[in-house]
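The complex appears here without one of its protein chains, the remainder shown in place.
Order of writing sets the labels: A and B. Residues in every chain begin at 1.
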Amino acid sequence: MRGPAIRAIGLITGWGVGAVAVPPDAVAAAGGRRVLGLERPALDPERFRRSPRECVLGVAAVATMLEDAGEGPEAIAGEDTGFVFVTAAAYAASNRQHIEPRGASVYFPYTAPAAISGEVAIEYGIRGPYGILIGGPTAGVDAVAHAAEMLEAGTCRRVLVLGVEIFEECADLYDRAGGLDGPLVEAACALWLEPGEGALTLSRGRGRRGGADGARRRLGEMLACEPLAALALHRASGRQGPVELHAAWRGETTSLRWSHAPYRARRRAA
Amino acid sequence: MTRVVVSGLGVVSPYGTGAKTFWTGLASGRCAIRPLTAIDTEGFRSRIGAEVPADVLASLGPSRRRARADRLAMAAAREALADADLSPTDRACAGLFVGAVGGGMLEAEAWYWEETRTGRPSPGIGALRAILPSTHAETLSFRLGLCGPKETVVMACASGAASLALGLDLIRSGAAPLALCGGVDALTRVCFMGFNALRLLDLEPCRPFDRDRKGMSIGEGAAFVVLEEAGHCRARGGRAYAELRGAGMTTDAHHVTSPEPSADGMVRAIEGALTAAGRTPGDIGYVNAHGTGTPQNDRVEALALARVFGPGRVLLSSTKSLVGHTMAAAGSLEAVASVLTLQHGLVPPTANLRVTDPDVPFDCVPETARAVELDAVLSNSFGFGGQNVSLVFGR
Partner (left out) sequence: MTQKEILDELKAIVVERLKFDPRRAAEMTPDTTLPKGIEGSLGLDSLDFIELSVAMEERFAIVIDEGQDLADEFRSLDSLSRWILSKTA
């Protein structure tokens, strides 16, 4: 498969904005905090009055990506932009809120993960082919591979890959259920992919090792956002040459390898 | 263009287990919507739906630890693989696309309600680990020896159809010669509560396309199909039920629950599927409609069909009038219905349809199935958030 180029990245995490905010070691930086949370972004309060935090975070990550690209929202509007949304846990909070006895009807649509990508698509007028994948870090890698397939098939000229994960509202349940290590770091990450050079190889297997270039150790637990954020870290490192992403989740592994550095030089905003 | 055929079918529906049982039920026009027992409906406006009967569920095997949805998915997937008569080698290279929304929510919410009711921590928190809809794909790939690409597709009520669209893409990309694709959802209280609160549930069995329709009825089930590259199927002596000729997927970018009123998003999905299939509207004899029975959906869907086909120029019917709206399973159940409609030359009816809405200028095949020679059919699935998927099947 042809390797897609990465035109821009928008990363917001519990550590701050962008790769620069990510510490060298998540456990040490967390200093015992279980959740590194994200504030609800202050976007148009009336337009987003019903939208829960995870939706607004998705919208904000795309805004950060557009800033990184030096482009306005019109650059991704329309039918030429494909959209792949990926998450494991972002919609859990809205489900919990709805399941409480006083759950109001206006919350119900947000129990579906599709509401997050739906709000983002509405905000930016994205009308191209689209899909939603669910799962942990491996699903994040799958989302990038899926976007590459969409570009290869020629069904769109660019693809937005968006991951969102939040933990605060359900942190008690994650703790009791077990299975998630390290600090839980909330994140929203948007990638702008377009046709690129070189090849992209996807491989799958069984095992427990993941985390590209030790990215996991730096990022903390971000579930599906982990590989997307790992790309942001890799780009920020300035290293050239092939890029590899590895992810593991529930005993399965997925890896993605670009034969060339996929990053496009950034255009400066006017 | 690579030709992709449907070479295996598997279904668990409110009619029982098996694609054959499903088809017999559809063809008979018998509505499977009745008072619910799987969830407590005390205090809700609507108290009916189409559930998989308890004895059918019990027959799916002794695995009580598994989530209800997992059990439905496993039974339908096993049937599809057995129907296609795939060797272990074929299975090992098969892709897997599972449309799902509720996951293990039924069990998780039971756990949650127990804690809320008693005010004490309840054991069995393990139920939460199976809550993710991706659990089905993990279970299926592991248990059935499917080692190809695997994705969980969560596009609300269009998930089941989207799983076939993605499987088609995968095979055409050459990444795998075959894929198991389908959708599953069990009834959940969250889902029922939500549609109840939005006043989208009819108090009586749903009446898609009827002038007096009041909303939908919720159902549950699972359906899987084996999609296979035509040459691969022929070479191993497999049987092709039909060909999946093309798919169209679009977004409205309009509203979190309402369809875009001019139907542009739906029209683009339908036209996209026709173009991908190399077909014109005149080639399609029947549309298996999304047809939920809500006033809004049916009106906008009819508008989309009128814009593409012209008023009265195609037959349509709603599988949901018979087995309810099975959420993430709906698109795949309806794909199986579409394939069997083509194969049998018999259009299943729209149940409970007495007076067709004047805003629906089509013959919706009320009450009784109709024999029709068909060359190609279209299946529509639309979901919350304006997610539109159309599939074209041909002989």
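Just so it is clear, contacts are C-beta pairs under 8 Å (C-beta built on N, C-alpha and C of every residue); 3 or more make two chains touch, one makes a residue touch a chain.
Just so we're clear, the structure is a prediction, and the values are computed from it rather than from any experiment.
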Visible chains that the absent chain touches, using the contact criterion stated earlier: A, B
Sole contact to the chain not displayed, among B:Val256, B:Ile270 or B:Ala351: B:Val256
Of A:Val106, A:Ala177 or A:Ala236, the residue in touch with the unshown chain: A:Val106
Missing-chain contacts mapped onto subunit A: 45-46, 49-50, 104-106, 109
For subunit B, the residues touching the chain missing from this view: 197-199, 214, 255-258, 296
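Note that in this section only the chains that are shown with their structure count from here on.
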Distance from subunit B to subunit A - Cα centre to Cα centre, in angstrom: 28
Contact set on subunit A toward subunit B in their complex: 1, 79, 83, 88, 92, 95-96, 98-101, 103-105, 108-115, 117-119, 121-122, 124-135, 139, 142, 146, 149, 152-153, 173, 176-177, 179, 202, 204, 250, 252
Subunit A contact footprint on subunit B (complex, rising order): 100-101, 105, 109, 112-113, 116, 121, 125-126, 128-129, 131-134, 138, 147, 149-156, 162, 166, 169-170, 172-173, 175, 189-191, 193-195, 197-199, 249-257, 265, 268, 383-387
